[in-house]
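Here we show just some of the chains, and they stay where they sit in the whole.
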Amino acid sequence: MLTYIFVIAITAEAMSGALAAGRRNMDLFGVALIAFITALGGGTVRDMLLGNYPVTWTQHPFYIYITIGAGLFTIIIAKYMRKLNRIFLLVDAMGLVAFTIIGCNVAMKLDYTLPVVVMAGIITGIFGGILRDIMCNRTPLVLRHELYASVSFIVANFYLLLIYFEVDENLTLVLPFIVGLSLRMAALKWKWSLPVFTYSPDRWDN
Amino acid sequence: MLTYIFVIAITAEAMSGALAAGRRNMDLFGVALIAFITALGGGTVRDMLLGNYPVTWTQHPFYIYITIGAGLFTIIIAKYMRKLNRIFLLVDAMGLVAFTIIGCNVAMKLDYTLPVVVMAGIITGIFGGILRDIMCNRTPLVLRHELYASVSFIVANFYLLLIYFEVDENLTLVLPFIVGLSLRMAALKWKWSLPVFTYSPDRWDN
């Protein structure tokens, strides 16, 4: 099941990448590349960080095709994207949860300690979006808007708690989705966000 | 022969990096670093992605010296760069083709599948320029201007086709250069570019 959700998730992430590329007037190639990086960049950074070679997508050419395909397809349906907004945000939230769980699993299989497992989950969850924003020359949105990265953090910890208490395997997968999706959707609806830190000195640090 | 072209290519890439650093008023150290990253960053990302350790340039100190040297030398000759523009663009295009072919070779030697080999070629070809632009805080040019990344894509596929049909070894090397250079030079001359995707909603995605 996680694999199916993963494929849906990378499709959604690829589309979000394509739209960001469109805001920067990139050409077809740029759209395809940003879509690919947004969808698979988080997992790639995680794999490189944990020394988990070969990097996952290099063993699944299908992931390359689906993300590039989704990116280019987005160009065609871009004008309907506003109407699809709600579905899109839901799929994106599913992706965030799926990515986080998969990231935790990878790190656990490699016997990393708990804090690293949590970090691996978060990195898988949010780094695709961070790379997207870096490549589109804007400050990463996931670090500023409605609860997003925090959802990944909570899901990772909740998931590990369920594993620790040896909860039924299906529940261990389903519950984080329920918690993560509810939290993210509620955050979007009621504009929940973390406190923001604003700092504006004249000039002093290097 | 590929090695000679590679050295010429990293020199050209280093110079392009130095000029980008100059536009951001960087100091000598910044110029040297950006030159180095522009020239060798693509191969570095490829090596780290494919798990191809040790990373190539760490085994060839000469590459470090030549790129840093070329970067600093660019400061001296910057005022003549406009006159050298045409030569520069030609050498840059040679670099793009050489990088792409070398990237494909590295991935093939590690037994990656075809789509990954193509990706490795493209990444080697264009990621130096992408890193340069990220470090100089601008949207990557290679994803927006006249055919550039696409040339890398076409060269990679053409090169693999020649290998597949077991074409004579020299031709397998020479033909991609002819195709790649012609295409890139034609694109520059007649301003060929891929269709651009422009997307400008009010605000809706995360």
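In this document, chain identifiers A and B correspond to the written order of the chains, with residue numbering beginning at 1 in each.
The rule is short, and it goes like this: contacts are C-beta pairs under 8 Å (C-beta built on N, C-alpha and C of every residue); 3 or more make two chains touch, one makes a residue touch a chain.
Because the structure is predicted, anything quoted here is derived from the model rather than measured.
K.L.:
Because only 2 copies sit in place here, please give the count for the whole complex.
P.N.:
3
Convention: only the chains that are shown with their structure count from here on.
K.L.:
How big is the rotation relating chain A to chain B when the fit is done on Cα atoms? Please round to the nearest 5 degrees.
P.N.:
To map chain A onto chain B, rotate by about 120 degrees.
K.L.:
Need the CA-centroid distance for the pair chain A / chain B, whole Å please.
P.N.:
Chain A and chain B have C-alpha centres separated by 29 Å.
K.L.:
Which bits of chain A are touching chain B when the two form their complex?
P.N.:
Counting only chain A, the residues touching chain B are 16, 18-31, 33-34, 44, 48, 53-55, 58, 61, 64-65, 75, 78, 81-82, 85, 88-89, 92, 129, 134-137, 141-142, 145-146, 148.
K.L.:
Please name which positions on chain B make contact with chain A in the complex.
P.N.:
Against chain A, the touching part of chain B is residues 48-51, 112-116, 119, 130, 134, 137-140, 143-144, 149-150, 153, 193-201, 204-206.
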